[in-house]
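Right, one structure below, let's go through it.
Just one protein chain is left out here, and the rest sit where they should.
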């Protein structure tokens, strides 16, 4: 993978998900998980998130909707924190998850709301 | 179901997906599909789409992402038309589907792009 | 696979999905698809459908709900015909698919209703 | 949302999932989760569960099958308790989950059986 | 179910997933989960795993890919242990999960890598 893309993506990733998260996942990655972390940095965070066509607020909103649909609560939790960092309000997150509940099914909505409440009760960002 | 909610939702649905679509689905619904059409009008289109917390452009964007994740090409096709009606450009739709490709997997992205191209080649809106 | 189980399952399968379907799929299966057809006959149709703990009407209802959730329209179509054969009314099928719409999401419901209407317009049973 | 529908749904929800569950989720909901809880009450529990076309025993059975397919163990756990309240026996729940195992895949079946055993070992209802 | 198939499958299952796992799940199964355990033994482990057409190393690889796609972390954990038993190296498991990340989406890859690291940190086999 392109080292410049990994670095550029890791920077965006830290801005969105927090430097702590990047330190714990990317920096401390062992040999086994290193290529996965690099793939995420280059591919998600540089090739997609660093494209200029949508702002970060919109990209966070899309991720909350997709991660609810995909049933990935641990990634959803990270990205709810990221959404707050990117300027989405709790009220806008509420709207996104309500829309997910109707399009992905009520159980998907119930699960997503529980994850969001965990984030907010832990102090949010 | 609340008749006022069905009516208010059907109006929004026609503004987003086009009056032709509503005429074909909601107005001509037989006894079998009528409650499904009414459920969609009241719950999707009134209870969710008519909430003021997100604008229609954002709601369309969320739907394109979720319908790609959920693997529902026929609904995706309708909502790509709706997204154009709601002011998303082809370029923004491209960005949304690229993000979906990385989060939902490349096959989901390939399928979503094919659906979008069908819409655009049919004249879009 | 146990030949007796394949035979017993194929018999149940023909009773539920129709002898025509079994003739087209099981009897005419080439070398490539034969083990898949036998697996379906033995495991779905004998090990599950021939268990006495639930009646066929209930088993058909469960399948309509699961096939809507699993997004498998071709199998759903076959099993809507099977559900009619097993004594579910169009009105009961409507109820099952409405429940699926709320739990699996409105797009799943819309797709399932379209499949059901195709079956009914083709003459149903 | 229609306040009468929320109230009517909450009543049915308490009868199926238990008054304790409703107290913990619906009554104690904060501002963030309140619209999700109201959506579930009105939309799942009044618009669907209160329809007369299927009895509660059947609706519970459908939910166990769908929640196994949808991979939602927390909601499945609640609805296994609900299924016992609605008169399904442990043996019938066993049959439903075996059918889910064959149609949704063995891993879905293994996960669903583990959830069911947790419910039964906690005293069931 | 065919008792010989259950026995033959349980033997293969113990060779792949470990005798401890079989003792805990199959031997200690109560009346409720016994038919599920027998179905898994006969159907997965005898009818599929005992077929001669693919070696166990390949079958383990396929399972890691499918369980990542299907979002079943508990079954994935068991089968990562099984993959090590069947001769896949940590490096090959890494390759499989990277491929899953691109085809099933980055969140699926992140979750699968976390599960794999848990297995390796617990001592692997």
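Order of writing sets the labels: A, B, C, D and E. Residues in every chain begin at 1.
The rule we apply is simple: a contact is a pair of C-beta atoms (placed from the backbone, for glycine too) under 8 Å apart; a residue touches a chain by one contact, two chains touch by 3 or more.
Nothing here was measured: the structure is a model prediction, and the numbers come from that model.
The hidden chain, counted over the whole complex, makes contact with A, B, C, D, E. The omitted chain makes contact with just one of the residues E:32, E:103 or E:120: E:103. Within chain B, the residues in touch with the undisplayed chain are 71, 90, 94, 97-98, 101-102, 105-111, 113-114, 116-117, 120. If you put the missing chain back, the residues of chain D touching it would be 102-108.
What chain A contributes to its contact with the hidden chain is residues 1-2, 5, 39, 43, 47.
The rule is short, and it goes like this: only the chains that are shown with their structure count from here on.
When the C-beta contacts at A-D and at B-D are tallied, the pair with the greater total is A-D.
Measuring from the average of all protein CA coordinates, the nearest chain centre is that of D.
In whole angstrom, the spacing between the mean C-alpha positions of chain A and chain B is 24. Between chain B and chain C, the centres computed from C-alpha atoms are 29 Å apart. Of all residues in chain C, those that touch two or more other chains are 43, 47, 94, 98, 102-108. Chain contact topology: the protein chains form a complete graph, every chain touching every other one.
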